[in-house]
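All protein chains but one are shown at their positions in the complex.
Moving on to chain A:
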Amino acid sequence: MPPDDAAMRLAFGSGHLAMQQRRFDLAATDFGRAAAEARARDDRAAIAAAGFDLATARLAAGDPDGSLRAAADARRSVAARGRAGAAGDAAESAPRAAATGQGEGGRDLARALAALDLVEAAARLRSGDPGGAARAAARAEASDDAALSARAALLHGLAADALGDGIALRRERDRLAALLPPLPGKGGTDMAAGGRADLAELDARLFLRAGDPAAAASKAGTAAAARRELLDYRGMARALALRGTALARAGQAANAAGCFLAAGESAAEQGDRDQARAWLARAQQPGVSSATWEAAAEAIRRLDKATPKDSASGS
């Protein structure tokens, strides 16, 4: 067991607590301090882990570009130390690290490098680069960490859906379903619940693509409810918007507007102004009730009045 570095351990711990409290800027600061301690320790696994945590915190704070920079910096820093996978060839870096790593430290490094691929996929998806996201997610899926691989399958499926690739979407859905442990399962309840919510979202997208909006709306509603229970509000808002799209295609404009209103207000409270504005605008389609219309208009007015800092206070 490696000697304990209290400063680095405290920095990681503070960052994790800040993430649980959705104080993403503070978490990014803590993870930056953890990365500095890891470099001082010359610990590749810790450098990669701190880079992944920092990239995740920045992505949660609404800074996908900063997230990509943090991931690239961590990969470069690990590659510069020359005993693990080279930067720019991260698809092979994680397996090679796992193969060449010595015991627990090697597995930690391989898992951290795969996590860097995972966060890169999410950041590219957020930046509007589904092709890059699909490639990064494919690298992350090679990890032997089931939870990480399942999350990568979700990202790959979302990227495939954005690219209009129904076959890839089906493939990722099946991969995700295969990775999920049975419910209730030993030591993986949260992972199973989150994974089933992800699976429901991918199912909804498949139904929507297959021309069955009613089934899609049902699956999306399931995903939204599960994520509400898991405190995954960003995923919940995405599922609500997906349900709104399905209901709109099913001709239920009023219900669809309600879903978009809920998704938009949730996104606004989480500081995602652009996404919130887009969903709130869809809540003001013809045929919606005046109450929904007024609520959407009021939410947009609050967005216009709030400064970006105020709006992102949750982060």
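In the analysis below, a residue touches a chain if its C-beta (ideal position, glycine included) is under 8 Å from a C-beta of that chain, and two chains touch if they have at least 3 such contacts; residues count from 1.
Everything that follows uses one rule, which is that contacts and distances are computed from a predicted model.
Engineer: Not counting the visible chains, the remaining one has a UniProt entry; which protein name from "Transcriptional regulator, PadR-like family", "Asp23/Gls24 family envelope stress response protein", "MlaD family protein" or "nitrile hydratase" does it give?
Structural biologist: "MlaD family protein"
Engineer: Which listed residue (A:194, A:244 or A:264) would be found touching the missing chain in the intact complex?
Structural biologist: Counting the whole complex, the residue in contact with the absent chain is A:194.
Engineer: Pick from A:26, A:68, A:155 or A:242: which residue touches the chain that isn't shown?
Structural biologist: From the options A:26, A:68, A:155 or A:242, the contact with the absent chain belongs to A:155.
Engineer: Thinking of the whole complex, not just what is shown, which of A:118, A:176 or A:200 touches the missing chain?
Structural biologist: Final answer for the missing-chain contact: A:118.
Engineer: Which candidate, A:19, A:138, A:224 or A:288, sits in contact with the chain we can't see?
Structural biologist: Answer from the full complex: A:19 touches the omitted chain.
Engineer: Pick from A:26, A:49, A:202 or A:283: which residue touches the chain that isn't shown?
Structural biologist: Checking the options A:26, A:49, A:202 or A:283, the one contacting the hidden chain is A:49.
Engineer: Take the complete complex as the reference. Which residues in chain A touch the chain that isn't displayed?
Structural biologist: Its contact residues with the unshown chain are 1, 4, 6, 9-10, 12-13, 16, 19, 34, 45-46, 49-50, 52-53, 56, 59-60, 108, 111-112, 115, 118-119, 121-122, 125-126, 133, 145, 147-148, 150-152, 154-155, 158, 190-191, 194, 230, 232, 234-235, 238.
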